[in-house]
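Just dropping this structure here.
With one protein chain withheld, the remaining protein chains of the complex are depicted in position.
Which chain is which? They are A and B, in the order written, and residues in each are numbered from 1.
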Amino acid sequence: MARYGMVIDLERCNGCRACMEACKVENATPRGSYWMYVFRFEQGKYPNTKVSFLPRPCQHCDNAPCVKVCPVGARYKREDGLVATDADRCIGCRYCEVACPYGVNTFNWKEPSESYYLNWNDPDVSKVSGGAVPPYRDPDLDRRYGPEHRRIAGGGHHKDVMDKCTFCVQRVEDDRDPACVQTCPLSVIQFGDLDNPDSAVSTLVRTRANFRLLEDSGTDPRVYYLGGQEPGEQSRQIEAPEAEV
Amino acid sequence: MSPLSRRRFLQGSGAAVGAVAATRISIPLRSETVAAAETLEAAGRVSRDVVPTTCWIGKQDCGMLAHRVDGRVVKFEGLPENPRNLGTLCPKGQAQIMALYDPNRVKSPLVRTNAKGEPGKWRKVSWDEALGLVADKANEVRARDKRAFVWQKGRSKGAAFYDDAFVKASGAAKFSHGAFCSDAGYRAAEYTFGPKGVLHPDFRFTKYLLSWGWNVTNGGGNQLCWITWPRQMVDAREQGLEMVVIDPRLRSAGPFADQWLPIRPGTDLAFALALAHELIANDTIDREYLTKYTNAPYLVDDEGHFLREGTTPLVWDSATGSPKPDGSPGVTPELEGTFDVAGTAARPAFQLLVQHLEQYTPEFASGICGIAAERIVEIAATFGEEARIGSTIVVDGVEVPYRPVAVMAYHVVQQELGFQTTRAMMLLPMLVGAMGAAGGQQIDVKPWSVSENFEKLDTIKIQDPPKSIELAASKYYPINSTNSSLAAHVMLDPKRYGVDYLPEVMIIHMANPMASFADIPVLEKAYRKLKFVAVIDPWMSRTADLYADVVLPAATLEKYEGPSSASDQYVDAITIRTPPMEPLFESRGEIDIYLDLCERMGILFGPGGYLEQLNTSLKLKAPNVLATDRKPTPRKIFDVWAKAEGIDEGVSYFEAKGVYVKGKIPPEKAYGYAMSPPFGGVKHRLYGESLLGYRETQQELGADEVYWHDYTPLPTWRRPTMEESPARYDLYLISFKLIEHKQSRSSQIPLLAELSGGQRLEINPKTAAERGIEDGDEVWVESHNAITEETRRVKTRARLREGIRPDTVGMPHHFGEVAKSPWTKGQGPSPNSLYFTGEGYVGATADQSFHVKVRVFKA
Partner (left out) sequence: MALLAPPTNQLPYGVGRFSRRWMALIGGLFAVVVFGFIAYITQLRGGLAVTGMRNIGPMGGATWALYVTFIIFFVGLSFAGITVAALIRLARIDTMRPVARMAELLTVVSLIVAAMVVMADIGRPIQAIVNLFKYARPQSPFFGTFTLVISGYLFASAVYLYLDGRRDAAVCAKVPGRLQRFHRIWAAGYQDTPEERSRHHRVTGWLAIAIIPLLITAHSTLGFVFGLQVSRPGWHSALQAPAFVVLAGTSGIGMLLVIAAVMRRGLPSGDQLREEIFTWLSRALAILVLVYIYFVAVELLTTIYAGAERERAFTEAIITGQFAWIFWLSMAALLGTLVVLAVQRGRPGISLGWLITAGLLVQVAAIGKRFLVVVPSQTDGTLLPYGQGSYSPTWVEIAIILGLVALGTLLYTGFVHIFPIIEIPHDDDAVVRAPKRAKAAVRAPKRATPDAPGRDRTVTIISIAMVVVGFTLQIVSYLALAAPLGTSTTAADSDPRLPFAPVIFILGVVLVFLAAVVYELLPQRLARRRAVQA
């Protein structure tokens, strides 16, 4: 069976954050919740300054610290390589979050329906949205996935449970690319079967210089970065997006 | 009433789905695991489909697919067939789904119940009442003086056909956004070469690019919005494109700058002239191009005018050693030298250029631009070598001159010397013959064509006193891009400019001068003088909130609009916007609004009426023509138009496929140099004789120097006016665009406001330290007008950046534009209130300068 992974070409990335927005709409994530996060970095003193960008989805590690520490198996590894979060099993202890070196976990600090930016219960909006909150919420998010038949797609199922990038399981099981990959204006992000040597992603990893984030943490991530360089102490983040609950 | 009944709408979309599936934009069937996982409540209950539409936020109307669940849009994705975005969307395109459903949109027509100039109080009214009110006011003033009826638009989405038709049918004066955009560059290109546009490369072949103030990572670029250019750029870099970034601020180029030249704001003209000086010094000159396709060989007398025989300019024939009318057979014109023609010393225009450029050495420019002379020398040398003068390349079977060097310049022209700066930049591709060559300099993304302005701008009849409030063709601004902030100045003191009327009634359509135009304080004073203002906008813009008597709610993308070119400069295609849903609330598409408004004004039917004007502006001819005695639906209009375009399915083709791809643009059309005749048979104006002519007329009519000193036949450097400000105003303020936002129609969209939600002042840490400012501190930014001594200040937060010149600070220009939105509160001030319009701060072509000297201190 396919074991999915992602390849991100930093030589092409413009740091436009379209992936972040595609993710937010696709997965109806609440305010302040970024499953995909794009760093913008500045390095060096004027005039020898460099600016660089780095998209950061969940790394879907093969040796995922979050999976190890989850006390109830709500965070788990799937055969297809995805690291999933069972919204119904999660007890909200946030151990996965402290265990993750990448900061990809976003907790539902309050009732998600209360943090969808605008008052979607406005009667005139409800007329067209059929009461969906947010109006663009896709019913696919509430379905169960995989042979394990668990509710692992989409943002904001419950207050006080953990969320994170799912590689858009609702799309992947539907043979579509994750939302960030689909929308990327510069085709920076590729998604596919890393176990298949002929897949585009495998070829890229084989043929081009690449690194994985914080590899010495032993997490064995399934996300590969082409070109560019791993951010270090000297990288100053600029234009960090607002993240309020 | 919406033109689209629910039933017909569904039929339409039904057709759409079928065709969409046919065009490979298929929605794969649920995989078995999903099918297995289908929960009972989800199963079967949901009906999904996908219909095409186009993005509404950006400039280039990217193709989109609206994914719908039970007719409700749940997601926008890029339309793969659209050459401009190839199935992708930028952050704005993704986020606009929130704009679609935004409960803070203007939901119904509103009439003001309180005094103007303060936040509005409103009464909901029917469309009937609102349109009636607007029609009466408009007709009343039109009956007295058509000039006092003004129609203003920020940006027309798609072709401006339905707006132009309204302007023509109603005889309104037209204000647009051009002077706040890159019109100085457009005028320069139209005047010098003919095509509409500024400057962009042929990314397919370009190897060496001067990215001149191009905001690669945030902004569009010449003519297009963001997606297309960056995509072609990163593709080109994989083919070895080298990019030199000329910009006071690095963030704009991100990691794509092979070299970063942090140039001092407002000095690009000097930099360009020095590069030209070097190209000549290195003799990397394409003499053949200059001789055959420019006015470089024309003989100029010592007054600066061409010597002519009749109307034909003379050139010096080296074969016979005598002057000959240009174009006479067997002539080989001289480019350099001084010749005696009937007793007067005559020099070819090129000779004058060479002499003119002698003063502009790299050392000279270095002192002005703050860039080492060696860098200038090095760049000019590379530019000259990389141009490979004389070489050709075969493109799609056609041999085309090959000059893989170019300039990408667009909003950099928004400076006092913008027009001449662009002319100077254009010297570079001209000197090496890269204009319209493969890998060389391009101007329009559509096939190369010479616009009517090529002649018009050369033959302006200056009128005095001025006939219009915007001072078109006046002794002040002979070439004039219509700057509505300048018009506001005139409104406040018409006598001074000899203008004998004032605008009284204004329709403001998708424009927000009180936020997105420069010189806001003056605009506020002037617009208060208007007797009646109707605003057409989906949101309560700051302008509407303060000055509208009537607000008419426009739909966002849930309407028919267009047509828009979808060309990416290689593939020609055309698209229209088709509604994925019915207009929300009581909003309506603009075309509906204008049809009804014209009906109420009595200018819809018959000769000269709106419908006939539609036929003209859409170039509709029988049998595909609109009847002028029956009110069509917008859908019907586009149906007729589509058939006229040769699309037999009519509008349903677009409802199904979204974009009509005409195919690859052949080299003979893409490259001016490969046309027959090359460049459409015009001679490029290396030497601007008519500019000199205007200058002389201006002087005769007694215009001050500030109005004529930039009307020079060859681009000439002078210190920008802002430099006259006192020394304590020691910083340059520039404003810039953020990728997360577009003009005044995005900062209220929560998803975007969250990504980039507040005004900030980018300042170099060194500069900040000198002022005791730390990252995040509140600071005052105070601008100074060197001519009027006026000062203005706004308060914002400091953001420390190494990637900006220490003598320069920058602010993004989109915040707080929409009133009554929970997300625009406290977004902070617009830098546009720090800029000045009027003498010294608009260019010779009335184009706005977005440069001003400021001081910054801790609040």
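The criterion applied here is as follows: a residue touches a chain if its C-beta (ideal position, glycine included) is under 8 Å from a C-beta of that chain, and two chains touch if they have at least 3 such contacts.
Predicted model, so just to flag it, every value in this text is computed and none were measured.
Chemist: Missing chain touches which shown chains?
Modeler: Touch partners of the hidden chain, whole complex considered, are A.
Chemist: Quick one: which of A:76, A:167 or A:224 touches the chain that's been left out?
Modeler: Here the residue in touch with the unshown chain is A:76.
Chemist: With the missing chain put back, one of A:102, A:136 or A:167 would touch it. Which one?
Modeler: Checking the options A:102, A:136 or A:167, the one contacting the hidden chain is A:102.
Chemist: Residue-wise, where is chain A in contact with the chain that is not depicted?
Modeler: Interface residues of chain A facing the absent chain: 32, 34, 37, 39, 41, 56, 62-65, 67-79, 84, 86, 89-95, 97-111, 146-148, 150, 158-161, 213-214, 217-219, 231-233, 235-237, 240-241, 243-245.
Note that in this section only the chains that are shown with their structure count from here on.
Chemist: Cα centroid separation between chain A and chain B, in whole Å?
Modeler: Here the centre of chain B sits 36 Å away from the centre of chain A.
Chemist: Which chain B residues qualify as touching chain A in the complex?
Modeler: 28, 30-31, 33-34, 36-39, 42, 46, 67, 69-70, 72-78, 85, 87-91, 93-95, 97-98, 101-104, 107, 216-217, 226-227, 230-231, 234, 237-238, 250-251, 253-255, 260, 262, 581, 584-585, 739-740, 750-757, 764-766, 799, 801-806, 822-823
Chemist: Looking at the complex, which residues from chain A come into contact with chain B?
Modeler: That would be residues 10-12, 14-18, 20-22, 24-26, 31-32, 42, 44-47, 49-53, 117-120, 122, 124-125, 128-130, 132, 134-140, 142-147, 149, 170, 173-176, 179, 182-187, 228, 238-239, 241-243 of chain A.
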